[in-house]
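For this view, one protein chain was removed and the others were kept in their places.
Here is chain A:
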Amino acid sequence: MEMSLFLVQLLNGIQYGLLLFLVASGLTLVFGVMGILNLAHGSMYMIGAYLVYYFAAMTDSFWLAVVIACSIAMVIGVIIERFLIVHLYKRDHLDQVLLTVGLIFIFNAAQSFIWGNDPLGVDVPELLSSSIQITDIVEYPVYRLFLSVLCVGIAIGMYYVINNTKLGMMIRAGESNREMVENLGVNIGTLFTVVFAVGVTLSALAGIVSAPVVSLVPGMGERVLISCFVVVVIGGMGSIKGAFVAALLVGIVDTFASVLLPGMSSMTIYLLMALILIFKPQGLFKS
């Protein structure tokens, strides 16, 4: 492999990995703090993408659509937590699975009912629609570079909030010992609502910003959910730092495997996961 080609592939891998992180971070955050396994996490990715499609067409502005879609996602997150998840904190994971799988069906039916089953696409915003020439033949779309920068920005933002703010302190405390946090007088109910809404919004945001580079089809959420779980399991359930490292690892391995091991590429990330779990059964960064 030529050096320039290697670098482009590395860029592809990092860029894919960063997007995976954006989706997976919300899932792992919610699990880490609340102990809730939200299988409908992928559905929020799908809903985000369809919402931005809908509002971009209505308002003629991608950026305005991003703001509206994010706000709606956050409201959906609050509603789900306040009215549904709240009843499950004392129950086991199986009940959570039942509820959140049910939500998948509801979101899918709503998607099919509102937007139909034909594939849809969102245009790349005008401002970022150009490409940069990087080799004699390959151009790299500016929008994809923007996505990477955005994901890195969000990762840094999360790191800062978790390590340097009061909310972050409560989140860290919630991750390590939930009962203790409650006993120390923190309003755990509000904390959980905020964390769940943020987690869900991160997933929706990933769907929103990915919309111009994916095609909107029924079932897109479930596909994302699977990759997302691989990332979260490799990184260590509940660890955001782990999700970041794992997402980059999965992105890069998947990208190179699809070129170097074409026959096996669909199983490489699962092999990677199995291998890591043999040596680190709790994932790379146990929370």
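The rule is simple: a residue touches a chain if its C-beta (ideal position, glycine included) is under 8 Å from a C-beta of that chain, and two chains touch if they have at least 3 such contacts; residues count from 1.
By our rule, contacts and distances are computed from a predicted model.
Visitor: The complex lacks one chain in this depiction; which UniProt name from "Cytochrome bc1 complex cytochrome b subunit", "ABC transporter subunit, substrate-binding component", "ATP synthase subunit a" or "Formate hydrogenlyase" does that chain carry?
Guide: "ABC transporter subunit, substrate-binding component"
Visitor: One chain is left out of this view; which of A:L64, A:V78 or A:L120 touches it in the full complex?
Guide: Within the whole complex, the residue contacting the unshown chain is A:L120.
Visitor: In terms of residues, what is the contact footprint of the unshown chain on chain A?
Guide: That gives, for chain A, the contact residues 2, 5, 8-9, 12-13, 15-16, 108-109, 112-113, 116-121, 123-124, 131, 133, 135, 137-141, 143-144, 213-220, 223, 254-256, 258-259, 262, 265-266.
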